[in-house]
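Omission of a single protein chain aside, the complex is shown with its protein chains in their original locations.
Now for chain A:
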């Protein structure tokens, strides 16, 4: 027990402790005692700290640093598919709206590599299929004339796979609906036909429960954007 606690003390805290080793023993013991109680309460594995840090970097507009952090965690946590998944997600989302073909291609290629890694860890995982569908959507969005035909079919297939595994996955339902709305608009039919699907997604978001820390639960904020197709 004590060893796990010590292991979890970060380097800054350790430095602090070492710095004070020249003080009186009593003082050291006091500090150490408070310290041990504090860490025991706040027991956080390096995995959790790392993941929190990475999300913070992402939130603070340093996505490249966040990708690097996720990649490092992935290399340390060989049985966990989540860090690869998030590294891929950042690469994919950063291509949306970009015009730099070379950057898009190399990012999407890298994202696919990350997803392939996560697929070897977690086989038949709905969230990974959803992310892969988004990756293929990114290809179609950036160069429809080259990738439209070939990658559209993949997107459709990936959403279906995800839904077969988790019929009530809100991200699968929401993004699949958005994808279908897009092609409905393209082929001149009514995108509103898929609005009930969006309603379902909202319900599934409400009921989403997941105990695994850092398990994907994003997407709720995108509902409004998708719902714009249902107005008017």
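Going forward, contacts are C-beta pairs under 8 Å (C-beta built on N, C-alpha and C of every residue); 3 or more make two chains touch, one makes a residue touch a chain; residues count from 1.
Throughout what follows, contacts and distances are computed from a predicted model.
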UniProt protein name of the chain not shown, from "Transport permease protein", "TonB-dependent receptor", "Pyruvate dehydrogenase E1 component alpha subunit" or "Aspartyl/glutamyl-tRNA(Asn/Gln) amidotransferase subunit C": "TonB-dependent receptor"
Answer key for A:52, A:98, A:116 or A:150 versus the chain not shown reads A:150
Could you tell which one of A:93, A:160 or A:227 touches the chain left off the display? A:160
For chain A, which residues reach the chain that was dropped from this view? 2, 6, 11, 14-15, 17-18, 21, 25, 28-29, 32, 46, 50, 64-65, 67-68, 71-73, 75-76, 78, 101-102, 105-107, 109-110, 143, 145-150, 152-154, 156-157, 160, 180, 183, 186-189
